[in-house]
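Written below as structure tokens is the structure these notes are about.
For this depiction, one protein chain was excluded, whereas all remaining protein chains were kept in their positions.
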């Protein structure tokens, strides 16, 4: 990214997610979106899932639209779910692996965007290693283009948060009565940031985080969460544990001692699962490091809803893609 | 593949290719499939080819289905023919190059499969360097998923064998009256294994192999074939020569002396072609090493049906893909 002027998102950037009628236009972060709209996303995702849990196949809502997967960071999993969601809406999909693209090297992000816009692409699904990249892009796209944040630096991963809210709702219709515990590297995790914002927006009864002190943001209290250094205390009576993926590249730094030490302190073992409420569930954005964030038997066990999260990811992304294009298709 | 428990296929694994009604469910090996079903595949492939030899374009049989090309070994050619076959059946195709996929590294094969299943993928077309990989996968997939073996280690490449049977049948309606000679590295070749099983299943009159002794399995007689060290003897009066591709990586070992020596001993020259029956044909799974397995003039000559094999590969794969999904579409 040769443009140095990437702005960190702020309140006004958050407002740019909606059009003048208050409809979704870009989906960048949970922050700044009305709860009614977030609920509408869950509602529409439900309509895309049949009783069997399978996405209804091939809905022509986005026929003739071109969705670009603009991935500056490799991600087979997230890219694949967006691709499948787009194809089930009958859109054409263009996968651009910007990490390796030859001719676009040396071209600035803005020039790449301008060119894709000129080619009549309708939507950019963006993953980028810099925080704020998706917001930056929104400030420069034409009226006919929508932008979806598929993960930007340490900032946000809002579609992950929405599919987790969808999954939670399937198990706990009344959010006000439940406690949810996020375990792991809160400080560096875009998933954690978006989860906390979503949990607050949906009015979860109690939000807890469990992390080493070095991996907790200083302003953690101001986020409306209660932090625990002990995983046992953090899990006690909770209805859902959301495990964060340990980014192995941080393990050799000062943050995390090593994998086995992490597992000893924060790994979700079968014994620790018993601390959850009796209908408590285990969540993880994937891919799981078995034996690090959780014991393998927990990943595959009866409390795990990890594959249900993946399944829901298609329907939730179908909802977000189609709602963001609504102004231009309906 | 981090799962160490890959089982070598056996009789019970072979049975798992059919559902309770005896219909095709997975296509893993020729072994274990009833001849009537193999004949049905050829029959359906014929229906997909018009009189001109072109595949009928865009049949909506698999509309709304998602087929994943899950290739752990690179193969432009086989991947391309499966992709084209799937698209002509109106399926959505997801190409996953697992040899280079970044985020799935470190994730086990089973976790990758479970995630793709959760995304509602309907079919896995699998190529893998380990023998038995496709059978292993079948033992772990959900009911709604079909698996097609696109080549596993040294074990099987059954779609290649079926398209070769289709090609042979175009030339020789009565299989009981013909002799077919396979030339090359029988020992290490998944193509050879599947060919021999198919030739036997379809009741070919006489099956011969020509290979250096070092490249013949010890139990060659028990395979129901007659082996020849001399290519001249092996070709005499045969109706088809199936040449195997020389895997160049084996050439520097003890198995094969060098390319020119291989050509001298086993290369199909114009002179040797004359030894075939007068309507005898030349086959090769491709890509051909010209001047190694065959003289260039033979590859392009009137006896060669090598491009006809490629052409037939689309129709035969369309037949296999649609028959494996039959239980879920018809």
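Chains here go by letter, A and B, matching the order in which they are written, and residues are numbered from 1 within each.
As a convention for this text, a residue touches a chain if its C-beta (ideal position, glycine included) is under 8 Å from a C-beta of that chain, and two chains touch if they have at least 3 such contacts.
Given the structure is predicted, the values throughout are model-derived calculations rather than measurements.
Engineer: If the hidden chain were put back, which of B:15, B:77 or B:270 would touch it?
Structural biologist: Touching the chain that is not displayed is residue B:77.
Engineer: Check the options A:22, A:64 or A:203 and report the residue that touches the missing chain.
Structural biologist: The missing chain is touched by A:64.
Engineer: Where the complex has a chain not shown, which of B:94, B:121, B:207 or B:314 is the residue touching it?
Structural biologist: Once the missing chain is taken into account, the touching residue is B:314.
Engineer: Footprint of the hidden chain on chain B, which residues?
Structural biologist: Contacting residues on chain B, toward the hidden partner: 54-55, 57-58, 74-77, 80-81, 83-84, 87, 286-290, 307-308, 310-311, 313-314.
Engineer: Residues of chain A in contact with the chain that isn't shown?
Structural biologist: 63-66, 92, 94, 96, 101-104, 106-108, 111, 114-121, 144
In this section, only the chains that are shown with their structure count from here on.
Engineer: Return the distance between the CA-based centres of chain A and chain B, expressed in whole Å.
Structural biologist: Using C-alpha averages as centres, the distance is 41 Å.
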